[in-house]
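Excluded from the complex is one protein chain; the other protein chains are retained at their positions.
Moving on to chain A:
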Amino acid sequence: MTDSKYFTTTKKGEIFELKAELNSDKKEKKKEAVKKVIASMTVGKDVSALFPDVVNCMQTDNLELKKLVYLYLMNYAKSQPDMAIMAVNTFVKDCEDPNPLIRALAVRTMGCIRVDKITEYLCEPLRKCLKDEDPYVRKTAAVCVAKLHDINAQLVEDQGFLDTLKDLISDSNPMVVANAVAALSEIAESHPNSNLLDLNPQSINKLLTALNECTEWGQIFILDCLANYTPRDDRESQSICERVTPRLSHANSAVVLSAVKVLMKFMEMLPKDLDYYGTLLKKLAPPLVTLLSAEPELQYVALRNINLIVQKRPEILKHEMKVFFVKYNDPIYVKLEKLDIMIRLASQANIAQVLAELKEYATEVDVDFVRKAVRAIGRCAIKVEQSAERCVSTLLDLIQTKVNYVVQEAIVVIKDIFRKYPNKYESVIATLCENLDSLDEPEARAAMIWIVGEYAERIDNADELLESFLEGFHDESTQVQLQLLTAIVKLFLKKPTETQELVQQVLSLATQDSDNPDLRDRGYIYWRLLSTDPVAAKEVVLAEKPLISEETDLIEPTLLDELICHIGTLASVYHKPPNAFVEGSRGVQHKRLPPRTGSNESPESPELAQPAAAQPADQPPAVIPSQGDLLGDLLNLDLGPPTSGGTPAITSAMQMGAMDLLGGGLDSLLGGDLGGSPAIGAGSRSCSYAVLPQCPSRGWSRDLFDLGSGVGMPAGSYVVPKTVWLPAMKAKGLEISGTFARRMGTIQMDVTFTNKAMQIMTDFAIQFNRNSFGLSPAAPLQLATPLSPNQTIEVSLPLSTVGPVMKMDPLNNLQVAVKNNIDVFYFSSLYPINILFVEDGKMERQVFLATWKDIPSDNEAQFQIKDCHLNSDAVSNKLQSNNIFTIAKRNVEGQDMLYQSMKLTNGIWILAELRIQPGSPNFTLSLKCRAPEISQFVLQSYEAMLKN
């Protein structure tokens, strides 16, 4: 007889019948009734009405029955808190039962009854169970502390359970240790400041010993906990690594990945010239490869993590290309991830094999996979120059298949290849033009238009081709419209005589008939350029384009480091920091890799001397997101106030800011937009995958929420004196003067309103136009009283940087509208860029070095700051109070070199090198930033701060 019979009860008067049976004298009948109740519960029927009757059955010596009653209790206690009290006595009694199985069952269930009133009654039994002689009870009690903490943290602390839990880490039984570690980690995670896991060399040693003895799951808890520890020096780091490496041979994939996490993190501290470092690298490859023979879901987690590991330490898997070849029966999510890793590992040594595989994949039938394979071929061409020709001919073969989506995808990547190798493969243009009619995806259309515009002088009928797109101009997507506008302007500049009409047409379409501000603005700029100075127009529009990078969708280094600390977790699968998808983790510290502490490195790192000189070969690869990539993203973003669900609004607003500066504006005006290549994978999968764009989003939450932690604003940040923004004569008697300041991490606009008119002014309101950094009022403008004639009122308006973003000229221009009962007035003001320097702009030294090297030297700007009579320490202090942080200071040939970093609210980093010759009032400032347009504004801020 099976249990399924319990699911078939009579419908009529069911509850009533059950009630009778539950109160029956016969034990057997009682038990049958409880089973029926549980069966009903299982299929989702509400049997909470039976609560008192079921609880009455609790006092039984039948273990199976007791378990069922407990199960019922866990489910319904919350809905019947008053009656749940009835159960307390039994719990207390069961916790003293001679049978450890019952004691453990009671303590396990107790914690699952999330009723506040009951909790305090459970403290005494729990205290006893934590000291129980039976390890099975102790390990269950350890977990119960975490449960109780989740319900009432204060109670747990007051009762001293946390200390008892900490003591259990030294328990003689490995399972108890493992559960205590798990419980403590869980509690610590929700209370980051509790300093519960006070890890020190002694406790680490205990954990490492327990690691050898506990179950596979216990090993994972311990390894995950170890990963939070930062060893004191490279020797301790090595000794921990030595004791963790055997775990790589564990049969459970999760144990292996957690061990990989510890090793990847602690390796960071080992000097690279150490023999052991090389040994460790070699040991990591085989277990990572073996993970690919696990179940597909585990393979998927492994692949997502390998993607990170390959970016962090490419040398580990560089010889393992073949294991990532796709098999016919791999699930689609495994196929796509493998493809991603294949591209990352592609090099001159293996490119022939890779290409042969990619060609094979491109003729499969799975659309997404095929598309990605075609893109991969394009990436190979750009990454490995020697293979470019073969890639192009492969792509042409694929175009001949006439499979619509293959053709479109191929055209998109060929555009990238043109951009990377200009004037080399234009012989294929004719073939591409044949397929013009079959392009129906915006990205492919835009790519084709870019190609026509770029090579307009060699395509005889370029004007006809472009004109054909113009007919349905307003039905095209923005991406295509923008591209068409630029392409026609290019064509005009190349063949002015025949195309005047065409360019007129497109300019008027863009400026007069379109309500898209981006398109309109670009149209106006071209128009003015062309009408005022055609020579300048030519220089701007046909200027040489910046190179596109070899690698796309690389993860920004600080984020990558953070994700490495989360190997094996959801964050590593999403490639997002945990605070992007976990609620209530905003105050949680970002995990970081430990700094390298090689004994040969003095505080004045010798490497700082030649920031641009050769770095060790295995530095993280360059992360210059290709420009068009970002633009593409920008265009697809909704420019309205971000309200989307996925990532927090703050993050997305910041990304917009960053992208606008990096990829929008200038570069796209240069006609270079779309020249980059869209991130492979990004955007092609709608859900969960969305790779966060490269802009660093860490730090944001900290500078909002971590003010108390000491990085806050020391007094003395520089504020420009107020200037008159709006003279009274222009504003019907209202004079507005003001300035900007950054105080305690908040940007403030200090405004003075003066009424120079004869009548009272009321109903003030303020609004900003979209601006480069998304500045917007964080609160409505409030003047306490109406402004009487000759009265002056001063207001400090807090600003946020989450408003809509639009690139302004100059960059720091802010257009403001102020309204009162009389009229609306407009004025613009320039804010000093230093109000955007955030409090956590201090870069890690290693990151600084790598970033300095990554940023191309073209982006470096050098300035002289004259007449400044400060010594380097005073300079440092002064700048520090304005959030310009000195990372290192060196003395070279009598000159002081200060290496400094600052970060803007939108996550853009600016690196600086300030050279001070003692005795000389002239300083040399070198600035490097991925958005070099900012440099001159930073210089202005430096000058203002140092001279005031």
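In the analysis below, contacts are C-beta pairs under 8 Å (C-beta built on N, C-alpha and C of every residue); 3 or more make two chains touch, one makes a residue touch a chain; residues count from 1.
The rule is short, and it goes like this: contacts and distances are computed from a predicted model.
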{"item": "Among \"AP-1 complex subunit mu-2-like\", \"BHLH domain-containing protein\", \"50S ribosomal protein L14, chloroplastic\" or \"dolichyl-diphosphooligosaccharide--protein glycotransferase\", UniProt-listed name of the chain not shown", "value": "\"AP-1 complex subunit mu-2-like\""}
{"item": "Contact with the hidden chain (one of A:Glu96, A:Asp116, A:Asp158 or A:Glu364)", "value": "A:Glu364"}
{"item": "Omitted-chain contact residue, chosen from A:Ser293, A:Gln400, A:Thr431 or A:Gln500", "value": "A:Ser293"}
{"item": "Contact partner of the left-out chain, one of A:Ser258, A:Asn307 or A:Ser514", "value": "A:Ser258"}
{"item": "Hidden-chain contact residue, picked from the options A:Asp46, A:Glu213 or A:Asp513", "value": "A:Glu213"}
{"item": "Chain A, residues in touch with the chain not shown (by the definition above)", "value": "2-4, 6-7, 31, 35, 38-39, 42, 44, 61-64, 67-68, 71, 74, 99-101, 104, 108, 111-112, 114, 134-136, 139-140, 143, 146-147, 150, 173-176, 179, 182-183, 185-186, 189, 212-217, 220-221, 224, 243, 245-247, 249-254, 257-258, 286-287, 289-290, 293, 295-298, 300-302, 322-323, 325, 327-329, 331-333, 353, 356-357, 360, 363-368, 566, 568-574, 578, 581-583, 585, 645, 685-689"}
